[in-house]
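One chain of protein is taken out of this complex; the other chains stay put.
Here is chain A:
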Amino acid sequence: MSSSALKNALISSITFLILAGWMLGVRMEASSQGIQLSLASAKSLQWLYIGVAAVFFSQLFHQAIFGRFKKKPGDASSGFKLSFKLPTMESNPKGFRLMVSFVLAALIIWPFLVTRGSVDLATLALIYIMLGLGLNVVVGLAGLLDLGYVGFYAVGAYSYALLSEQGLGFWTCLPIAGGLAALFGLILGFPVLRLRGDYLAIVTLGFGEIIRLLLNNLTHLTGGPNGISGIAKPTFFGLEFNRKVKDGGWDTMHNFFGYDYSSTHKVIFLYLMAVLLVAITLFVINRLLRMPIGRAWEALREDEIACRSLGLNPTVIKLSAFTIGAGFAGFAGSFFAARQGFISPESFTFIESAIILAIVVLGGMGSQLGVVFAAIIMTVLPELAREFNEYRMLMFGLMMVFMMIWRPQGLLPMNRPHLELKEAS
């Protein structure tokens, strides 16, 4: 630690104090003489001090902490560059497993420590993660622009809502809903996948709208604009999380295990279910990437003509991506219906498709970790920005515009798992 670091840190924190002081340190008060400046409340001053301290120490220890991540001086690229890498399944299987278990453990413990509202928001984020991952297969991996993805989401949601009315449980309906959505994907995909690029986008856009209009107008089946309400909540092996048995389970959770009823438990249970579903989604897609079909998606995106000349059937390969993507949307949809307890065509408008697509693009096409981050940002940020009221969407839009200017490749660009030849030993 040199004196230059100390000087640098001092200057930085003073700059911070001056800049942030205007906003946090003082406030304007209306008094009899007009508006007067006075010191801000103790709480915001406290934040200011914390900020100053943070800037000071981060500048002071900047070298010591990040120096070790810096590239060797011999490297051409100067400047600070992180060379830290997450362990991957190929390069470091042990580290990868350790990381996955830690993340899972954290995800499971987390809801018990925070408020009900945050758990609920996290569940929503997880639904979007699932949707983003599903669309990522179609758009990011297979390179098919799908603007009607929400249609499959709706199919999944309504499948569960309608089947649960017939008395089927959530866990029975989940695969059925996924399968039905996948079937819709197959049926739609078959005629339209010979189209490419913009044409495909328009046809899928139309398909999404058709599904929504059908839901709106098939009143006897879907309830039309009124939607379906009172959808049964998922149970834990038949144990319900309600105060009294009402969704066809054989007992309630709190009664069976003998603890006091709390409505928070239901929220936490839903959250954990979402975690499970997302984990399954991630696992399946990760495997798919390393399977021949995953390689074929990639190859098809790069050069369809070469694929055909090698005997790969482009239609089948595209169709598989489309179907698998739709299937995941179906899973997400049925979970969404179960969580909400109420669905209507309102939830499946084009803007929903656009948001899911934005998640994929923002995260970095094809990148799974990127999609996860983007989904969290896209769901959490609007909530955090609630105090800006009507400017919320404006900020959201601005953020997207700047994002695309500065990082068109997305937050975490795709780093495909390359199959590598092991050195012969």
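The definition used in the following text is that a contact is a pair of C-beta atoms (placed from the backbone, for glycine too) under 8 Å apart; a residue touches a chain by one contact, two chains touch by 3 or more; residues count from 1.
Going forward, contacts and distances are computed from a predicted model.
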Protein name as given in UniProt for the chain not displayed, "Sulfurtransferase", "ABC transporter ATP-binding protein", "1,2-phenylacetyl-CoA epoxidase subunit B" or "SPASM domain peptide maturase, grasp-with-spasm system": "ABC transporter ATP-binding protein"
Residue in contact with the excluded chain [from A:A105, A:L310 or A:I351]: A:L310
Per the touch definition above, residue among A:G117, A:P292 or A:G397 touching the missing chain: A:P292
Residue numbers in chain A that touch the chain omitted from display: 284, 287-288, 290-293, 295-296, 298-299, 302-303, 305-314, 416, 418-421
